[in-house]
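Dropping a structure here in structure tokens format, bear with me for questions.
Apart from one protein chain that is not included, each protein chain of the complex appears where it belongs.
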Amino acid sequence: MTTNVGIVGFRGYSGMELERILTAHSGVTPWLLEHRADSTQEPQPIGHSGPPRIPCTAEAASDAGIQIVFLATPPEVSMELAAAFVSAGIRVVDLSGAFRLVTPENYKHWYKSDHTQPELLREAVYGLPEFNRAAVPQARLLSNPGCYPTAANLALRPLVQAGVIDLTRGIVCDAKSGVSGAGRKASLKTAFSEVTENFSAYSLLDHRHVPEVLMNSAIQEEDFSFTAQLIPIHRGILETIYFRAKGVTTSAELLDVYVNAYRNEPFVRLYPAGAVPDLRGVNRTNFCDIGVRLDSKTGRAVVVSCIDNLGKGAAGQAIQNMNLMLGFNETEGLL
Amino acid sequence: MTTNVGIVGFRGYSGMELERILTAHSGVTPWLLEHRADSTQEPQPIGHSGPPRIPCTAEAASDAGIQIVFLATPPEVSMELAAAFVSAGIRVVDLSGAFRLVTPENYKHWYKSDHTQPELLREAVYGLPEFNRAAVPQARLLSNPGCYPTAANLALRPLVQAGVIDLTRGIVCDAKSGVSGAGRKASLKTAFSEVTENFSAYSLLDHRHVPEVLMNSAIQEEDFSFTAQLIPIHRGILETIYFRAKGVTTSAELLDVYVNAYRNEPFVRLYPAGAVPDLRGVNRTNFCDIGVRLDSKTGRAVVVSCIDNLGKGAAGQAIQNMNLMLGFNETEGLL
Amino acid sequence: MTTNVGIVGFRGYSGMELERILTAHSGVTPWLLEHRADSTQEPQPIGHSGPPRIPCTAEAASDAGIQIVFLATPPEVSMELAAAFVSAGIRVVDLSGAFRLVTPENYKHWYKSDHTQPELLREAVYGLPEFNRAAVPQARLLSNPGCYPTAANLALRPLVQAGVIDLTRGIVCDAKSGVSGAGRKASLKTAFSEVTENFSAYSLLDHRHVPEVLMNSAIQEEDFSFTAQLIPIHRGILETIYFRAKGVTTSAELLDVYVNAYRNEPFVRLYPAGAVPDLRGVNRTNFCDIGVRLDSKTGRAVVVSCIDNLGKGAAGQAIQNMNLMLGFNETEGLL
Partner (left out) sequence: MTTNVGIVGFRGYSGMELERILTAHSGVTPWLLEHRADSTQEPQPIGHSGPPRIPCTAEAASDAGIQIVFLATPPEVSMELAAAFVSAGIRVVDLSGAFRLVTPENYKHWYKSDHTQPELLREAVYGLPEFNRAAVPQARLLSNPGCYPTAANLALRPLVQAGVIDLTRGIVCDAKSGVSGAGRKASLKTAFSEVTENFSAYSLLDHRHVPEVLMNSAIQEEDFSFTAQLIPIHRGILETIYFRAKGVTTSAELLDVYVNAYRNEPFVRLYPAGAVPDLRGVNRTNFCDIGVRLDSKTGRAVVVSCIDNLGKGAAGQAIQNMNLMLGFNETEGLL
């Protein structure tokens, strides 16, 4: 007996990754919920059409016995659909930014539009299991963290809590992402010929993912400089984080903060002191890989944090949350 | 004193390449003719705005003293604009497929729409200078060859004329192109994440560039199998051409056919017998590089033909034609 | 209870892929056999060191209870190691070209060196399960097919057997491979800056994989033109195959030959008539995807055959063979 789960937005990169992982997951059966343009598609091999498809309605989902629906949709679509599914008693894991911030005002400030579901926003559980595992199992509406914030928070929060960052000197987070982070759509900005052999920065200092870092890692906006950049690759996020250390004087001591914080975490991997991870190591995984280097003489510190933006940054983490919500082993289907 | 020339479609890849080469050309001054959406643009460095811009009309072009206009536009736009400029006494170099075929019926068969300028079609000069140099200087309407046909005809025509291909065994032309060949536009098919780490075939046996090869190299359609394919690179075309040789028995003899045909051609380069070119060698040049290999025992032969699709396949060749039309040295600005 | 299996050459791309798939396989436990330079390595995340490592000797493998050893090594190493392991009663799956051809003379002709194990060569079973499934389970020495031949034979053999290719007109196989096909090593030819934004042909008409196609698909060398080419991607092989059809007159009829041949094959997927696969579809899978297009008027036919060169072209197929040798479900760990 498996649990039925639904995917909305299955033609996008996160949705395709959800389908891929859930199809191999031993405890669930995925269904595809066709929303708007989803019915058109590329040619498929004969006899390999994938999971069954049903309309994207609460009724159809209920009839199919679906317990959890993943929304891999834009925020405005997620707000509308989350309300409909939750009302019908179907739990929701939302991969958009619709339910990540704390107040409607905060949402409006960063997303430049009104929040249409303030009550659901209040109820939503922020699903970064490494920090918030206890609240996940009972969630009716689970808000899956953003890709950039996942890599940043897993790197920063243990250090802030341990008090080893001199916040008066500020933190710089120089973030780089593969192109799939921009979604699957026709756009000149993400056209092959515009991106290949290029590298570009965007959203300097005002990316909408910033508040997710501030609120989770207890950092003030004035102390945090964040820039997003586009790498000519399909998937992966690498963040290079700079700060002045205090209270620790070697790479090994800095690393120890992480060792203590993540001793029992299956999805955070640490590199030996002085070594740093790269994107190859996290490709198609749910891992967050972290490495550190501290200059003992001056206290200058660098942390490199890597995830797959479609893995731990989206579909992988969403399924990690689903595992907790359905009582499976947290790593089921992900290792 | 330089000659004024105009570019329509300067925001596309061929148009950008025209602007780049013409700006460095000692004999001309380029102008940009703004057609429809051309006025919107990416941010430019302060004080480096490029050539002057004027509206895309025959009047404005005449007022600016423009002698030749390059049309880097889709066929339907080229038909309309070519008529307007030629009527106003301004010569046209058209980079689209609008005027490459011989009859309106042939155009309709391959381009799936009516030809609106049948008289201009009759008048147009097909500008592959290596085969048609004498007709170019007087042209009022110069039709610049397609990218795939340029690489194919330069490789095939000398061999067909020399009678060294056993046509009864057929010719295969397996063609591969960089993504810029699809133009500069928002499209999911050419999105970075769809193209990177991928390779795909399209227009199997019925690409609209086929008739340009047949008519220039005197080959029957039934003897010619052509497939286009997308390489995950920005620019470059490589064609691998297979046939059964007759009358020659070594790579060196086959190569000699080309040596004789291209002895005085500045833009065709030949590789030593048995060696073949690659795309790196023709990048950002107006060269067509050719190499051959013939198996003496069986007569199986392979020719590799390389061009830059934006160079000899578009803007470079257009400027080579312009040089002939304006009486410049044919290689001016191109070597 | 799982079966112990060993990997030699685990730092190469095929070896890394073997480790990745075997680690997730429910029926086996992988061991890494350290041969020569294998002990040096990149930094690994703390506590994620992978499978246990032992010396690459028959004694150490026997002590560990290893039943099957995969050799992801060059042919000359494979010849030496295969002899040692088989002598010690350990079964071998060899991914090199050492045991693929039929006679030592044939090997010497194509590999340009003497075969040192002619008796083992005689005994070796060629492991393309779709054609040779019955012989695989009992093999002591299983020779895993080459990457190019796997894609070519799966596309060609059913057509030759059905008599729908006019062999007198010849067959062209234009093959393209990702760079991992060249192995994991320092080499200027496969350096990033030499390969990116490039495309190149090599081994025109005399690639050492040719005889594997001839002998499996019953084609004469004089009728078969094969060229290998390098795509700037990590993994994947696409072959565009051209011939003149006889006895069939539509794409659908040609497709039917495959439908009949592969009705029960889990790893061959067919595209609807006129549609063709691309490399994205087979990435990290053990599938061979095939599509056809036939021009009814002239009989010109094109077949596109795609595999992942590290999947069905190497590690995936090796594990498919292992599944048969150990009595597992043939698709175990591969779907």
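By written order: A, B and C. Residues from 1 in each chain.
In this section, contacts are C-beta pairs under 8 Å (C-beta built on N, C-alpha and C of every residue); 3 or more make two chains touch, one makes a residue touch a chain.
Just so we're clear, the structure is a prediction, and the values are computed from it rather than from any experiment.
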TODO: Write out, one label after another, the shown chains that touch the chain missing from the document.
DONE: A, B, C
Task: Hidden partner chain, touching residue among A:53, A:140, A:246 or A:293 - done: A:293
Open item on the list: Touching the hidden chain in the complete assembly: which of A:20, A:169 or A:246 does that?
Closed with: A:169
- [ ] Touching the hidden chain in the full complex, which residues of chain C are there? Just list them.
- [x] 13, 178-180, 184-188, 190-197, 232-234
Task: Interface with the unshown chain - residue positions in chain A - done: 169-170, 172, 174, 176, 178, 194, 196-201, 204-206, 221-222, 225, 227, 229, 231-236, 238, 240, 242, 244, 276, 278-280, 283, 293, 295, 297-298, 300, 302, 304
Open item on the list: In the complete complex, the non-displayed chain touches which residues of chain B?
Closed with: 43, 45-48, 196-197, 259, 269-272, 275, 277, 281, 284, 287, 289
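By definition in this document, only the chains that are shown with their structure count from here on.
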Open item on the list: Taking each chain's centre as the mean of its C-alpha atoms, which one lies nearest the mean of all protein C-alpha atoms here?
Closed with: C
Open item on the list: Averaging over Cα atoms per chain, report the distance between chain B and chain C in Å.
Closed with: 39
Open item on the list: Counting only Cα atoms for the centres, state how far chain A is from chain B in Å.
Closed with: 46
Open item on the list: Rounded to a whole Å, what is the gap between the Cα centroids of chain A and chain C?
Closed with: 36
TODO: Would you please write down the residue numbers of chain C that are in contact with two or more other chains?
DONE: 196-197
